[in-house]
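Omission of a single protein chain aside, the complex is shown with its protein chains in their original locations.
Take a look at chain A:
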Amino acid sequence: MLTVLLILIPLVTGLLTFGLKGSGPKVLGLISSLASLAVVLGALFQFRAAPDTLHFAVNWIPQLGSQFNVGLDGMGVMLCLLTAIAFLLVFITIFNRTYENQSSFYGLMLLSQAGLVGVFTAYDALLFYVFWELALIPVYFLCSMWGGEKRVPVTFKFFVYTFAGSLLMLVGIIYLYLQSPDRSFSYATFTSLNLPVKEQSWLFWLLFVAFAIKMPIFPFHTWQPDTYEQSPTPVTMILSGVMVKMGLFGVIRWLLPVLPQGAFMWADVVMVLSVIGIIYASCIAIVQTDFKRLIAYSSIAHIGLMCAAIFANNEQSLQGIQVQMFNHGINIIGLWIVVEIIQSRLNVKNMDELGGIAQVAPRLSIFLVIISLANIALPLTNGFVGEFLMFSGLFQYNMWLMGVAGLGIILAAVYTLNMLQKVIFGESNALTATTTDLQNSEVLALSLIVVVILALGVYPKPMLDLVSSTTELVNKVF
């Protein structure tokens, strides 16, 4: 039941929010995200005590054999936790801002949370597809209504890209469904299909394109930098922190176990694409002057590594990618919070116009440095654990590929440190001298992030334990 509650809380509060006025939406958003976090923690404890009790199923469309079948495994709990934390952080950060038409803003945010949690918990392919779309629609409106200057065409591109991808996935799902002996969409049926290799090889692309667009990996990434740049920062946090994980999650949950031979056949192709993406995005990140675009490209590079690690398909890389999904989410949300803070005070995104913030806002600078170091996976930060595992997994798969991907670390250090230097060090100018240091709510949000970064960097075992059950499962099928 906890799983259903996890979807219902944001859904119901989200719908309620549309009717509220004044500061009502803000408060309700905060309450809802706290409640979600509490339920996830409850689910976490229940999962550790009795892993199989979190499933829930009722008939949904009996004519099709589709069920409302939700449940949580280790990876699901981890991603729901990430979602809950992400939304809480976003709501805390923006608590002192006012948005035009506030009730719709918070309502849509909460609805997208419901969609995300649904994606991470669905154990029925049709339900998965419905939630997959449901998560997208609110984001489309959020970006188009509260975004930057070019928001409408940019967001539309994003929408069409992902919608086209997911329709292909739908065809794949229908095909798989029709192959199932008992005409059901359930995860158990799908994973026991054992289709012939020839069918797996083309079905793989029907499903994978949807996931690849969402992640995004090269060459499906062209929507991403524009969208991140044009979206309002709270939405970008959700997009880059949580929503891109939908693609990775989809591959681990629905692609590898269902079409193992297809995935094996195309692993080399996907990995080469991912590695190209890492190098290409890192190089572009180095020459960016726009703060938001820099983080966007850095995200493509990180996701590329994660995607490569999935297809290396050994235990270490799978462990690594799952841990990294969580950590990347936390780190990148941290970076966006800093961007949001700087942007709301100075209203510039161009890093050449910034500088010397360390002198006027020391607390902000310390936070930014720690988060940036975690972003380049320095030991003792959370980023290190995941990247180490992924690289060692990649190494086992193919040394040369790992070597090229490893260049990404160096390049990441180049652009991240370069960014730090431009933004917080150096001489302050007339504009940056006016910066004020952090407010209490911002300190709270950033400290939460830094605590997670350090805690998981020093002692990652709980997280590794949590996802190990999923790793074993996927490994077994593979």
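Note that contacts are C-beta pairs under 8 Å (C-beta built on N, C-alpha and C of every residue); 3 or more make two chains touch, one makes a residue touch a chain; residues count from 1.
Note that contacts and distances are computed from a predicted model.
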- Report the protein name recorded by UniProt for the chain absent from the figure; options are "ABC transporter ATP-binding protein", "Cysteine desulfurase", "Cation acetate symporter" or "NADH-quinone oxidoreductase subunit N". "NADH-quinone oxidoreductase subunit N"
- Query: Who touches the missing chain here, A:6, A:75 or A:130?
  - Reply: A:130
- Item | Residue among A:178, A:399 or A:430 touching the omitted chain | A:178
- Query: Taking the full complex into account, what residues of chain A touch the chain not shown?
  - Reply: 60-63, 129-130, 133-134, 137, 141, 144-145, 151-152, 156, 159-160, 163-164, 167-168, 170-171, 174-175, 177-178
